[in-house]
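Chains shown are a subset, placed as in the full complex.
First chain written, first letter: the chains are A and B, and each begins at residue 1.
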Amino acid sequence: MKKIEAIIREEKLAPVKKSLEDLGYYGMTITEVGGRGREKGIALKWGAKEYRVDFLPKLKVEVIVLDEDLSPVLNAIVRSARTGETGDGKIFIIPVENAIRIRTGDSGSNAV
Amino acid sequence: MSINYADTAWVLMSAAMVLFMTPGLAFFYGGLVRRKNFLSTIMMSFACLGLIGVLWVVYGYSLSFGPDKAGIIGGLDFFGLAGVGQEPSSVYATTIPHLAFMTYQGMFAIITVALITGAVVERIKFSALMLFSVLWFTFVYTPVAHWVWGSGGWLAKLGVLDFAGGTVVHIAAGISALSLALLLGPRRGFKEKEPMEPGNIPMVALGAGILWFGWFGFNAGSALTSGGLASSAFVATNISAATAALVWMILSWIYRRPSLLGVATGAVAGLVAITPAAGFVQPIMGIPIGAGAAILCYYMMLFRAKTGIDESLDVWAVHGMGGTWGALATGIFSSVAVNSAGKDGLIYGNPKQLLLQLIGVLVVWAFAFMMTWVIGKVVNATIGLRVSSEEESVGLDISQHGERAYGGPLR
């Protein structure tokens, strides 16, 4: 099992959800986060002066997937979250040792 | 004529209440936008309190209510409040100090300009909005106010009735909102149907509450005297607001679920529509007027959405169309039994009044739309109307004002 942590633009939630649903992946957890990337935020101008907007609001989407589903899910997210401009976000893949469904106590791949 | 203290108290209180409507509007609008533009939307109204508040006493009052020049505009005799003192004016509101009349009228000018901002939130440059406001106030508001309310104004002389500003305030603002929104174009992501849910609906409700409260000053204060007419206008106002709130709630219920936004918007639509009529119609006529407003504005809102025009907070649908309906309804329902300074309307056998009202509506529609278009073009050509795409996506709170609604490390 893997945990996919995707940091995406807020406005891309709907397409990302859609693309995962199309794969049959409904379960996910989202968190409001702030992020900045290599560019140290966005540089804007006011008159002659330049200033930077540091952290920008982002959404963190977490999806736990079975190993075999990893790459289609990743592809789906990349495809649906992309605009091609800076700030599109990142995806991190983290190993998951186990999962448990609280309602039933089931664990392992049944629980995802 | 000598000063009536009760009338003065009534008009001053009404003026305070109308002033309070502008912060109310700030919250009504502010709650409707996304969090990142909350402050900037509030700011648009608050800036009018400063900017138009000053311009009004410098030259605005004089252009609107100064001695008539050919029915078109007032003279500059009252520039800087020259000659506007504690004695009554000789032509307007002759039982209260001229200063009281002047400041009461000023509160209307402030909120009219603020109303337009609902069309351009989340994307207009603040500097452009300020420049636009100065020009619009000068070249649209003051002449229209003179035509309709100024002694000698040509629409007034023609016999067009507008008790508290259906034409001067709501049609002028609503049509200008449409014109400016067309010029400015939609918000980034609007066409792509990105979610633009209201960021804070409780604040919309707060704004609606303040507006409803203040509107008694707006409409009943427009009697410019306490007593029977003020009471009649007061009651008409409340009936129309309540009816429209209820009807809009039912409409939202039919189509989906009963909506608080719907009640709030409905109340405002009802208040708008009764504005020109409040002191000319039997109060119970607030029922048809309010119900008509709710139905008309509701469908106009859906229609606007379908056209793909991003007139963001529906100033046109609610104020423009609500004001239009109200102005026509005045021609239908008005009665000299209510107000001897009024006229009988259609249902009392005088279709001419409806025609006059229609003329008033058409004139102000056309004038406001075209003048706003020209002014918008001028502003765009000089300093530019719109923020950059990055500024828009970061939000105007940060990009235009360097502030965020809520502190804390993020958001």
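In the analysis below, a residue touches a chain if its C-beta (ideal position, glycine included) is under 8 Å from a C-beta of that chain, and two chains touch if they have at least 3 such contacts.
Here the structure is a predicted model, which means the values were calculated and not measured.
> When all copies in the file are counted, not just the one of each kind on show, what formula do you get?
For the whole structure file, chain stoichiometry equals A x3, B x3.
The rule is short, and it goes like this: only the chains that are shown with their structure count from here on.
> Any idea how many Å lie between the Cα centroids of subunit A and subunit B?
Distance between chain centres: 44 Å.
> Considering only the defined contacts, which subunit B positions touch subunit A in the complex?
Per the stated touch rule, the residues are 36, 189, 194-195, 388, 390-391, 394, 398-399, 402, 409-411.
> Where on subunit A is subunit B touching in the complex?
Contact set of subunit A toward subunit B: 11, 13-14, 32-34, 42, 44, 46, 51, 53, 55-57.
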